[in-house]
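Of the protein chains in this complex, one is absent; all others appear in place.
In order of appearance the chains are A and B, and numbering begins at 1 in each one.
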Amino acid sequence: MKATAGSGFAARWAPTVLLGGILFYLVAVPLIVLLVSSVKPTGLPLDQGWTLSNYARTYSDPKFYELVWTTFRFAVGASLLALSIGVLMAWLVERTDLPAKGLVRVMVILPMATPPLLLAIGWIMLLSPRTGFINDVLVGTLGLEGAPFDIFSLSGMIFVEALSLVPSTFLILSPAFRNMDPNLEEAAVTSGAGFWLMLRRIVLPLLLPAILAAGAFLMIVGFVVFDIPGIIGMPVGIFVLASHIVYLAHDAAGGMSQYGLISAIAVFFLAILFLLAWTYQRATRQAGRFVTVTGKNFRPRPFQLKGWRWPAFGIVVVYFMLATVAPIGILTWASLMPFYASPSWEMLQNVTLANHEAFFSNRRAVQAAQNSVIIAVVASTLVALLSVLISWTVVRSKAAGKKFIDILSFMPIAIPGVMIGVALIYVYLVFSWTGIYGSVWIIVIAYLTTYISFGSRATHGVMTQLHPDLEDAARTSGAGWLRSMWRVIVPLTLPAILAVWIWVLAHCMRELSSALLLQGNNNRTVPVLLYNYWSGGQPNRAAAVGVWLVVAMLVVVSLWQFLVSRSRVGGAKG
Amino acid sequence: MFSFTRRVLLASAIACAGVATTAGHAQDLDALVAEAAEGGPVTWYESSPEEQIDQVIEAFNERYPDVELNYVRLVGGNSLASRAVQEMQGAGRTGDVLTGGADHIWQLAGRDYLERLDWSELGIPEALTPNDFAVATAASVYVVLWNTTKVSDEEAPKTWEETLDSKWAGRIGHWVRAASFAQLASAWGEDEAEAKLKEFIALKPFLFASTFPLAQQVGAGEVDVAIGFYHTAQPPIQAGAPLKAVALDPTPMHTIYTAISKDPANLAGAKLLVAWLASPEGAIAYENATSRGNPLLEGTQTYELLQGKEIVEWAPEDSEKLGQINERFNEMLAEVGEAR
Partner (left out) sequence: MLEINNLRMEYRSEHVSHLAVDDISLSVRPGEFFTLLGPSGCGKTTTLRSVAGLETPTGGAISINGEPVFSHDRALNVPTQKRDISMVFQSYAIWPHMSVFGNVAFPLQAAGMPSRQVRSKVDDVLSLVGLADYADRSATQLSGGQQQRVAVARAFVKEAAILLLDEPLSNLDAKLREQMRREMRHLQKRVGTTSIYVTHDQDEALSLSDRIAVIDGGNLIELGTPTELYLKPKSTFTASFIGQADLIECQVVGKAADGAKVRTPFGELIAGVHPHLAGSATHVLVRPECVELIDAATHDTNTFDGTITSVMFSGKSVEYHVRLANDFEITVQTPPIVLREAGASVRMHIPPERCVLLAGERRTGIEPRQTAVAA
């Protein structure tokens, strides 16, 4: 027998060194640029001089703490709402006899395809107090004094952000729900517990690691995200940290983006991230106990919703209406309008396909679509692969320094997209001979960095639940590391891997900030086109692009569901 | 000679002189054209949407078919300046031609990243060239917009007093930046401008991250009136939205400058582009595409719009002062949320 992965030092360090190297390149480089930037007077790492003034200015300003407080309320609100909806959806889909589950899965995940920018615009068009369509209709039909809803409020921001976060929550949670031994729930019922007691005392605590992982993810996103709080909050002067970062990047006086101040704020994000990671570690210290997928072949028995089957389906439909149909509906309307206008009979005569024609006849559309597809497919595949490797190393292996790998893979989420962009510009200007600068590959690398945190969080959950016996059995059957990975770990985690893949794909298709910053002559993506229309005063054309993005995603998500359901049927028969 | 601070009143003479000078130097430009055609593509960094700049490039190539023009869009002047600095630091070269606001161009000049040229050799009128590194090629002009279905033309504000009238409380919109009032301070003085801003804030205006959606929202009726940019109101007006715009007196604005980066890939091509942008033909092509015209060149709509109006703007040299006022005014405007 050759000395393979089983033996000592090399085996303990090989994964760490390999993954550590990749992650160092992807994560640590931007991180170092960020930290250096934070102690440079201009915020540009290659400029002269050192200073702490960025920190002093940021943290001595009482306004900063007001922003933190607003952001905190926003992030907590959006996370809690998204978690509640996400938990409910994951439970309904994975643990009950809800009808038409394939369709439901598509309905829950599809909102991911809507660029948050458009989601926010859509909801403004629906719920603005002056011209919001829903408000108008309600005022008209119920004879109300004033508009019943005001989207321009903290709760409005939370509502829309939560809608956009539900798919991610669902995707993080559903493998955990799927893999929980149903006997644990049944034991509660036979012990005399009613539904709510079972939910509170058994189901939720059991899923705590997964829920906390999702919660930590959502909190960070809530702190960092710009689109929705920026577009909805700003008109009424509700600012969050991210809108301040955008201000520093684009509008600050002095003629230069204030990268130094941005970096100093990003350090605060990193602190929150560490705090959350630490809380998570503590709360799930005994995660090993939660191994619930043993090799045992159990058929999860769906919870009988009985009379609640269709009402529950109705809840999903309501969510789908709110998260996709209503905003995309109003955007479709907008895409058929020559200018911004609320739906009305009078405006119906102005319906035009000009915006759609403009998109399809745009000579950059084909190239942008190609770029988007290449970037999305390559980045999502790489993220999925890397996530599995990271999760395996962190959760399963005995590799040295795996905590380090874990934290490193979680950190990019707290690094603002602009700073990743700034770092990559430097790196590939220096390595300009690679030809990566200004090409689609620099965007692929940016996305890989950005999304590795979500990917590894999602695969962690399912890897934690996978009983080590399964892998050991493969190894004792004579399979090497690679084979046992490929034949046992990958197939068993396949639903989770596919979920990660889809998630990253959808986000790459819609992601904007780093693509804008890294723009060169021929690496434009579809969202950049969308943004060009939007920022060029043609939101109706932007809406048209958004509608087609959602259509493209609908195709991808449906295809994915088709594959998943096929693999399930096959598995059941085999 | 070039200072808007001293309330420059537009004199058509300047524009006429400009046209005359351009013609006079046509000979020199011909030599440049041959050199530019040999020099490879000219890279132009700007912040307008590509669809708009495509039209500009088309017009440019009609005049100079052999000079290749590459456009890279960098959203916002700050990111343009930052990217240029990064590229100069990392690769020693950035876009050949850079178009942006005063603070961006002056920032790059301060780092000695710009070519210093005798613009008159290119036939660019003196009125457009405050110094040897920047040429004024366009401007963003503040106007008052109103929704014609919600506000009649008679009722619409035409002076600053009318704009600050309390009847617009909760009906008026503004860019999230108070830059308009900061520019007004150059004419009114800081205290007066601040007092006016306070009056404005008392109206609890709706704030927008960008002035394009602001104009759209006026068209949609979300806000009835707004202080916005002339060029951002043009797309919805052209699409038929019930929207009108008028310049107030005095009119605050931001001049847009174009410069050539140090040691560009195609210096001749860069010069040609700048000269063309500063000519009436280029300025009109640029204005037709972006709705941002050059108020100093007769024949542009912007020139027409500002006829008889006093235009006010801080001199580029005062951009630090402007920056301070901006920051202070922005913070005041941001308080609107708490006032609600």
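Going forward, a contact is a pair of C-beta atoms (placed from the backbone, for glycine too) under 8 Å apart; a residue touches a chain by one contact, two chains touch by 3 or more.
Every value quoted in this text rests on a predicted model; they were computed, and no experiment measured them.
Colleague: Using the contact definition given at the top, list the shown chains touched by the missing chain.
Modeller: Those shown chains that the absent chain touches are A.
Colleague: Which of these, A:103, A:138 or A:193, touches the one chain of the complex that we don't see?
Modeller: Here the residue in touch with the unshown chain is A:193.
Colleague: With the missing chain put back, one of A:201, A:363 or A:403 would touch it. Which one?
Modeller: Checking each option in A:201, A:363 or A:403, the one touching the absent chain turns out to be A:201.
Colleague: One chain isn't shown here. Among A:32, A:56, A:144 or A:184, which residue touches it?
Modeller: Only one listed residue reaches the unshown chain, and that is A:184.
Colleague: Spell out, residue by residue, where the missing chain touches chain A.
Modeller: Interface with the chain not displayed, on the chain A side: 181, 183-184, 186-194, 197, 201-202, 205-206, 208, 286, 289-290, 292, 296, 298, 301, 304, 306.
Keep this in mind: only the chains that are shown with their structure count from here on.
Colleague: Can you check how far apart chain A and chain B are, centre to centre, with Cα atoms defining each centre and the answer in Å?
Modeller: 37
Colleague: Which part of chain A faces chain B closely enough to touch in the complex?
Modeller: So the residues of chain A touching chain B come out as 44, 46-47, 63, 124-125, 128, 130-131, 152, 230-231, 233-239, 243, 246, 249-257, 259, 338-342, 350, 362, 364, 422, 425-426, 429-430, 432, 516-517, 519-521, 524, 531-540.
Colleague: Which bits of chain B are touching chain A when the two form their complex?
Modeller: 43, 48-52, 70-79, 81-83, 85-87, 89-91, 100-108, 173, 176-177, 206-210, 212-213, 215-217, 219-223, 232, 234-236, 239-241, 319-320, 322-324, 326-327, 330-331, 333-340
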